[in-house]
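One protein chain omitted, others in place.
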Amino acid sequence: MNFYGQRVLFLGAHPDDIELGIGGTVAVLANAGVRVVMAIVSVPAEYEVRSAEASDSAAILGCELRILLEGGCKRIEDLKNYQLVGLLDELVEQSRPAAVLTHGPTDFHHDHVTVYHATVAAQRITQFDLYSYVPTMTRPVPVPFAPNAYVDISSTMDTKLQAIAAHKSQFYSRGLAFEYYRDLARVSGRMVGVDYAEALAVDKIVFA
Amino acid sequence: MNFYGQRVLFLGAHPDDIELGIGGTVAVLANAGVRVVMAIVSVPAEYEVRSAEASDSAAILGCELRILLEGGCKRIEDLKNYQLVGLLDELVEQSRPAAVLTHGPTDFHHDHVTVYHATVAAQRITQFDLYSYVPTMTRPVPVPFAPNAYVDISSTMDTKLQAIAAHKSQFYSRGLAFEYYRDLARVSGRMVGVDYAEALAVDKIVFA
Amino acid sequence: MNFYGQRVLFLGAHPDDIELGIGGTVAVLANAGVRVVMAIVSVPAEYEVRSAEASDSAAILGCELRILLEGGCKRIEDLKNYQLVGLLDELVEQSRPAAVLTHGPTDFHHDHVTVYHATVAAQRITQFDLYSYVPTMTRPVPVPFAPNAYVDISSTMDTKLQAIAAHKSQFYSRGLAFEYYRDLARVSGRMVGVDYAEALAVDKIVFA
Amino acid sequence: MNFYGQRVLFLGAHPDDIELGIGGTVAVLANAGVRVVMAIVSVPAEYEVRSAEASDSAAILGCELRILLEGGCKRIEDLKNYQLVGLLDELVEQSRPAAVLTHGPTDFHHDHVTVYHATVAAQRITQFDLYSYVPTMTRPVPVPFAPNAYVDISSTMDTKLQAIAAHKSQFYSRGLAFEYYRDLARVSGRMVGVDYAEALAVDKIVFA
Amino acid sequence: MNFYGQRVLFLGAHPDDIELGIGGTVAVLANAGVRVVMAIVSVPAEYEVRSAEASDSAAILGCELRILLEGGCKRIEDLKNYQLVGLLDELVEQSRPAAVLTHGPTDFHHDHVTVYHATVAAQRITQFDLYSYVPTMTRPVPVPFAPNAYVDISSTMDTKLQAIAAHKSQFYSRGLAFEYYRDLARVSGRMVGVDYAEALAVDKIVFA
Partner (left out) sequence: MNFYGQRVLFLGAHPDDIELGIGGTVAVLANAGVRVVMAIVSVPAEYEVRSAEASDSAAILGCELRILLEGGCKRIEDLKNYQLVGLLDELVEQSRPAAVLTHGPTDFHHDHVTVYHATVAAQRITQFDLYSYVPTMTRPVPVPFAPNAYVDISSTMDTKLQAIAAHKSQFYSRGLAFEYYRDLARVSGRMVGVDYAEALAVDKIVFA
C-alpha cells in the first residue's frame, strides 16, 4: 500500500469498529506518511463518552478523526439508504481518497453491511481502491470471511491494542476482552510469514 | 457428537494430516468411548519411519491406525480415481462408520481434494455423517475455509500437539513449527466460547 | 439432536412458517422430551383467527407457542432492524436455547430473511446451535437451498400435515395445497435412507 | 425467446435502467411481434422531464410504457417492501407476462436489488420466466455479474443507443457517455458469435 | 425448447445416466419432432448387456443412440482429458447440435464432472445451448444442485420410467429402486405449476 502523501479513508459504522478490524493498518499507514482519516458514520449511544474515546484512539493511531453524523446520538437505520449514500458520496468527493477500507458484506451487523454497500455505490463519484476488513464484534459470532490480502502489522500490534483499549466504556465496564484480536492477528500473520497481520478482502484495486 | 460405542472414521491422505487438522477431536472421541479409526490413505515417502510415527501418534490419541495402501511407499495419484473410490467403498462397507471426518474441497493439496471427493462418493455404500476439517499444511498457504461446526478440544489440546510432535521426521528434522495449530484452535475456540476448538465444515448429518 | 431436557427454539416470521418448514422436527423433538418453543415473530393479519390456529397447531405438535409481537396485527418491517434484534436478544437471553431453527438467507420472503439475519446477530448474547430450514411458501417460488442436515420425520409425517392443516384460514379458504410438503419430505428422506425427512442447512453447531 | 403474441415485461427501478441494461432486447422482441411493456417503478426526480424522456424512448423501442408510481417524484425506499411486492403482484396479476426481465441481485444500487427481490416474490402470483440483466449505471462501478444467456441485438444496437440518448437530461446535460454499452455488447456478442449481444442471468425458465 | 427439425444432443457418461437425469425431456423433444441423439461416452462393464439395454431404452424414448467409446468396455479415466475433449469436439463438429444437455459440475461422480468440463470446452468448436441435468445416481448421495430451468414432462413421465426400467441389469438384479425419480419430478413440477418436471441448470443459451 504505497500511498505516501495520499489520503486513505478508514470507514466504520460505529466507534471501535475500525480499531478492532483494521487498527494496525491505520497505524502502519500513518507511520508511513499517509494522510489517514478514520471516519465513523454514527455514534448510537453515549455520544460524549464514545466520541471522546474515539478521539483518544485516533491520537494513539496517529490519524484524523471524523464523525459523519456528528453532534449527537444517531442510528444508521434512521437514514434512508440514499441519504447514507449521499453522505458517503460527499465524503469521497471532498477527501478524494486513494483507498477506502470498510466493513464487508458477510458481516452479521446490519449497519456494517449497509455501510459496505453504500461505500460500493460511492465509487460512482471517484475512483478509489476498496477493501473490506474482517467482521468486527465485541462478542463472538462466527461468520464467513475469505481474505485475500494481508497487511504486516508486527510493528503496530501493540498500538492497535492500545487504540482498542482507549474505548474504555466498551472493554472495561462491559467486561469484554479483546485479546482475540491479537490471536487472530498472529494466525493471519503466520499464514503469510510475519508475526502479526490484518486480513482484508479486496473489492477493487487499480494499478495505474 | 454422541457416538458412544459406535465407530468413527478419520481419514487423511498422508501421515500427520489427521493430527494437524482434527487430532484434538480424535482424542475427545476416543476418551468418550467411541471406537475411533485413523485411516491414512498412503505414505508417499519413508514408509518405515512415517508409519512408525503414525503408530506412535495413534497410541497418543488412543485410536486404531490403518494405512490403506500399506506395505510400502505409494502415491494417491498412481491410483485411478475409481480405484480410490473402490478402496474407500470397501473401507466403509467393512467398518460401517457412524461418521467420517476428512479433508475438504477447498484444500490446496491435490491428494487431499481427491480423497474428499472419493469420500463423498463412498456415501453410495452406507449412510454416515460427513465432515471436512481445515486445510492442513506444514508450510502456510492461505486457502478459504468456512466452518460451521466446532468441537471443544480444551481437554485434548496438549494431546493433539503431542500427536503432531510424534511425527518427528517432519516437525524436527525439517524445522517446521506447529504452534500455528494451537493459535488456530484458540481463535476457533473463542468464536464459540471455549478455550480451544477445532473447526469443521458439515457435509451431511442425519438425525435419525 | 440430543437435546433431552433442554430447550430448543423454532422461530418463524409468521404463523404456519414453522409447520411448513420444520414441523416434523418440532414433533420429533417434543416426543423425545425436549422443551420445544415455537416462536412466531408477528401476525400480519387476522390476529385472532391466526393466533388461534397457531395455538391449535402447537397443541398438535406438543410444543409451547409464543407470539413475539403479541396482542394484535403487526408487521416485521414496521420494526427497525435493531428493534428486531433486541426482541430476539431478549428471547434467547431468557430462554437460553440449546438450538435455534429458523428461516435461511436464500428465502424469497423479505421478512424471512430479516428474521434469519437477526437470529444470526442474537448469537452475541448466548451460544446456541443454529440451523436454517427450507424456504417456506404457500405458493411455489423456486429458490436455491443447499441442505446439509436431515431429520428423520417418518414417525411424525402425519402430525406435521395435521399441524399445517390446523391453519384452516390458509389452506382451506384460500384453496392452497400442502401435499407438496409430503412429497418434499419423501424426496429428502430417500436421499438419506429414511421414509421422510426434513432438510436443514447448518449455520453453527458446537460439540462441547 | 419465442413469445410471439405474448406479453413480456421489462422492469426497471428508474428511467433509463431498462434501456442501458436490456434496451436492445426490448427492440428485438417488439420487432418480433411480442407485446412488450417497459415498466418503470419510480421517477425519483424531475418527474415531467424524465417521464417525457422515457416516453420518447419507448416510442423508439416500439413498446408500451408504464410508470408504476406515477404522478410525481417518488422514491422506492419510501415504500415498505410489502408495498412494493404488492405493486408488482398487481402488475403481474393484470398483465400475465410470459417473461419478466429485471435487475439482478449483484447490482450495487439499493433500489435495483430491492426491485429484483420483489420480482422474485411476485412469482407467487403467476408463472413467468425470469431473467436479470447486467448491473446498470451511468458512472462505472465494477460489480460481479455472471451471465448465462445472450440475446443477439445486432439488428437493434443502434436503436438501443438512440433510446438511451432519448434520456437527454442524463446523457447530455450531465456529460455522461454511454458508448460503454456498445463496447459491452460487442464483447458479449463475440463471446457467442454475433456482432452485438446483451447478456442475461437466468433465474427461471419453464419449457412447457 | 423450440428445436423442431434441429438436432439436440443428450450426453451421459454411462448407460442409464441420461434416462435418470433427463429422460423425460428426451421423450418430449423426440415427440415434438426434434432429432434427438442420446450419446453415451463409455460402457465400463458388461458391454453387450448394457449396450443392448441402452438400445432398448433409446427405442422407448424415440431417439438415436450413440456410444462414443464403442466396441467394448472402456473407462473414461483411461482417456487423457485432451482425448475426451477431442472426442466431444468431433461429435459436435459432426452433429452440429442446437443444444447439449449433460451432467453438471456439482455431481459427485468423477466421470460425470469430467464429461461436463469436456463439454464446456467443446463450445470452442460450435455454438450450442448448454444445460446441466441433476446429479444422477442409483444409490443416494446428497449433492447440491441449483436448477433454474424446468421442462414439463407430465406427458412423458411414464415413458421416462419405462426407459429407466429397460436397464434391467441395474434396476432389477441389483435391487435398486427408481421411484425416487418420479417423486423428484413431482416436487420439481409443483415448483412450476405442472404435474411433473425435470430440472436443469442453464450454462449458456443464445437467443439469436
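Before moving on, here are some points about what is shown:
We call the chains A, B, C, D and E, going by the order they appear; numbering starts again at 1 in every chain.
One rule holds for everything that comes next: a contact is a pair of C-beta atoms (placed from the backbone, for glycine too) under 8 Å apart; a residue touches a chain by one contact, two chains touch by 3 or more.
Bear in mind that the values here come from a model prediction, so they are computed numbers and not experimental data.
For the chain excluded from display, the touched partners among the shown chains of the whole complex are A, B, D, E. Checked against the full complex, the candidates B:101, B:137 or B:151 give a single residue touching the omitted chain, namely B:137.
For chain D, the residues touching the absent chain in the complete assembly are 140, 142, 144, 146-148, 150, 180, 183-184, 186-187, 190-193. Counting over the whole complex, chain A has residues 1-2, 25, 127, 148-152, 192-194, 197, 202-208 touching the chain that is not drawn.
Across the interface with the omitted chain, chain B contributes residues 75, 77-78, 108-110, 137-143.
The rule is short, and it goes like this: only the chains that are shown with their structure count from here on.
Where chain C touches chain E, the two copies mostly use the same residue numbers: shared numbers make up over half of all numbers in play. Annotation: B-C is the more contact-rich of the chain pairs A-B and B-C, by number of C-beta pairs in contact.
The chain with its C-alpha centre at the largest distance from the centre of chain B is D. Looking across A-D, C-E or D-E, the pair that copies the C-D interface, with over half of its contact pairs the same by residue number, is A-D.
Of all the chains, the one whose CA centre sits at the greatest distance from that of chain A is E.
Residues of chain B found to touch two or more other chains are 148, 150, 192-193, 204.
Across the assembly, chains come into contact as A-B, A-C, A-D, B-C, B-E, C-D, C-E, D-E.
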